[in-house]
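Omission of a single protein chain aside, the complex is shown with its protein chains in their original locations.
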Amino acid sequence: MSFFFGLLLVGFVQGCLYALIALGYTLVFGILQFINFAHSDVVMLGAWFAWKYAQWMGVSFSVISIGTSLGILGLSVLSCAAVGFTIERLAYRPLRHAPRINILITAIGVSLFLENFTQLPYVFGSRDKAMPQLLDVYAGFDVGGVRVQYFQIITVVFAFALMALLSLLVYRTRLGRAMRAISFDTRTASLMGIPTGRVIAYTFVLGSALAAAAGILTGVAFGSLSQPSSTSWIRFGLKAFICAVVGGIGSIEGAVAGGLLIGITEQLAGGYISSSYADAIVFGVLILVLMVRPSGIFGVTMREKV
Amino acid sequence: MKAARISAGVGALLCVLGFLLWWGPDHVGYKIALLGLQTAWHASAGLAWAGVGALLMVFGALPCLAGVAIIRGLHDGRLGRAASWGAGLIAWFGLFALFEPREELGYGIGLLLTLLGAALAGPTSIYVWVRSRAARDRAVASAKAASGTLLVVESLDVHYGAVHALKGISLEVQQGEIVTLLGGNGAGKTTTLRALSGLVTPSGGRVLLEGREIATRTGALPPDQIVRLGVSHAPEGRGIFANLTVRENLDLGAYQRRDRAAIARDLEHALTLFPRLRERLRQRAGTLSGGEQQMLAIARAMLARPRLLLLDEPSLCLAPTITQVIFQIIRDINKEGTTILLVEQNAHQALKVAHKGYVLETGEIVMHDDAKVLAASDEVRKAYLGVG
Partner (left out) sequence: MTGTLKGLLPIAIGIAILFVFQAVGGPSMFGAYQEDALLVIGINIVLGLSLNIVNGFTGQFSIGHAGFMALGAYAGGAITYYGAIKLWGSYPPELPPGTGDLLFVVALVCAGLVAAGAGYLVGLPSLRLRGDYLAIVTLGFAEIIRIIITQTEPVLSKQEVSQHSTLSLFKYLGGKSIFDRIPRVTNFFWVYSVVLIVIVVCYRLKQSTHGRAMLSVRENEIAAEAMGVHTTRFKVRAFVMAAFFAGVAGGLYAMKLGNLDANRFDFQRSFESIVMVVLGGMGSISGVCLAAVLVTYAPYLLRDVGLDQYRMVIYSLSLVVLMVVRPQGLFGMHEAWTVFAGEAGRRRWQSFIGTPKRWYLGVRAYARKVVGT
């Protein structure tokens, strides 16, 4: 039984990370109706920026002070927010009225660019690196045979705090109201005096910041970083995207629910069936959910425009 | 002035090109240039290889394009064009010859280009900037001095792709008026409003709000800035955000405003004008009836506290009794000092409330006069009032 609960715990933590990334996908999809393939690269950048800043600050691999950790985290989140903003401005905005497949190709182009540019020798390099331990990953305690790490608790608390903040922002503030208005009808929203371009840029900034946070937490949890163009990053982002779709893309609750569902499913499948089939099972879950409920668990059926 | 602009542009371009050529991590710029030359080389080799050449030509895009342009130019008798392309082609291969033998030469030329470009672009762009600023300031000042009217539309053209939707329409709206635009389906009424609120960019003519250009052929202000200048548009088909509550819809109307107290007052006022909305504040807007949605759309547009309110078919699909109410409210709003541009198919009602009317037919204004005169004229009576 403790094996089961152990898997559940790991899956839950993993699910929180997925949810953080899925929120970025969901926000962008809700507003612009396209899959931002470059989002997984922002996750990667988050982790790698943290690595770079740690290098600059001369952080070694032993445990460091909370202040430095938070500083690195903040810097890296800010950098990723800036990257998200830049991507939106340079690549997506000029295509605002283009067919969606074009925007999708552009997103793929941006994704490839970020991966391959950042692994040039004078950026991050093309080798896997060890991630500095911003937190002590191994400290923890036992509950009924299940090992609980402080790091996991911090991850979960942090993720939920961010998600709560985001839903406050979307449902309670003027900016959030503008976002929801734009996701319903951009043109009418602009007639209300909403600067649609700026609000969309904010959306990208928010999504990228969340993704960066998730990237850093993942990097710290694994203790190492795959090279920027490694497919493991894309696959990670892709799974987060699946979470968003399973939960119902465009819906914040859906992203969280989907993230937890997929995270836990993946761990249980890996533990009880086979770790190599875990990915296939995740995709299977996705296909099943879509066949039964084409718009996801929390999704509203899209209006069909004739 | 134009020469200065061009010189600034060319200089900037040279700067960038040169910079890329001589600088760049790992000499990327130089390598990219080399790539272009390699491409050209492949292309010319391809020309020799008749069969496989067809495939390879693609990589020498530039010389090949030039070649076709030359032939076309010769064929059409446009010799100057052909000659200029030819010169470009020769220059292209000349560059090739220049670059190929030694790397250092490429860097040298790049550096030279950069300096030359900087020398050219720097002073001229400053000159252009200063001149254009001064010109704009003068234009705004003189326009402000001249304007007595709120809105002026001067020979406005709008194209949707190949479709010429508005063919040079001109109209004026004075402060405090209700002006109505009449016309059948596809006459261009909605397009006019869209051009006024920045949703479409005109292909000719201009729109002036109190003497300030808000839309010209070269570009229109984005809709949100036009709202800030005091133009509020209640779009056709109401444009209600069905996923938001009525209250949130109303709040969005006041998105640009920061004065909370005044917004609260205006909201209260709007709710006294439309008591039906007060009962439904917490309801999702999608659940409202058609008439209520129209009321919400007007109330929302009012909350922006516009000086000019654009109403697109407020009586569309409404029951006659509700239409009456809506038109009464339009009159009330106008009495409080808001200028209104009203697009309507219901010419009878529209001419009753309006001071002035324009009649649009397939993108042109065919008639304009005082509303009373229009209501009495035979053509309007026949075509739009169903009388006679």
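Should a chain be cited, it is by its letter among A and B, assigned in written order, with residues numbered from 1 in that chain.
Note that in this section a residue touches a chain if its C-beta (ideal position, glycine included) is under 8 Å from a C-beta of that chain, and two chains touch if they have at least 3 such contacts.
Remember, predicted model here, so these are calculated numbers, not experimental data.
For the chain missing from the display, the contacting residue among A:Asn116, A:Thr173 or A:Ser224 is A:Asn116, taking the whole complex into account. Contact between subunit A and the absent chain runs through residues 29, 33-35, 89-91, 93-96, 98-106, 108-113, 115-117, 120-121, 195, 197-198, 229, 231, 234, 238, 241-242, 245, 249, 276-277, 279-280, 283-284, 286-287, 290-291, 294-295, 304, 306.
Methods note: only the chains that are shown with their structure count from here on.
Centre to centre, using the average C-alpha position, subunit A and subunit B are separated by 36 Å.
Here subunit A touches subunit B in the complex through residues 120, 122, 174, 177-178, 180-181, 183-185, 187-197, going by the rule given at the top. Residues 25-26, 197-199, 222-225, 227-228, 232-233, 235, 239, 241-244, 248, 251-253, 255-256, 300, 304 of subunit B touch subunit A in their complex.
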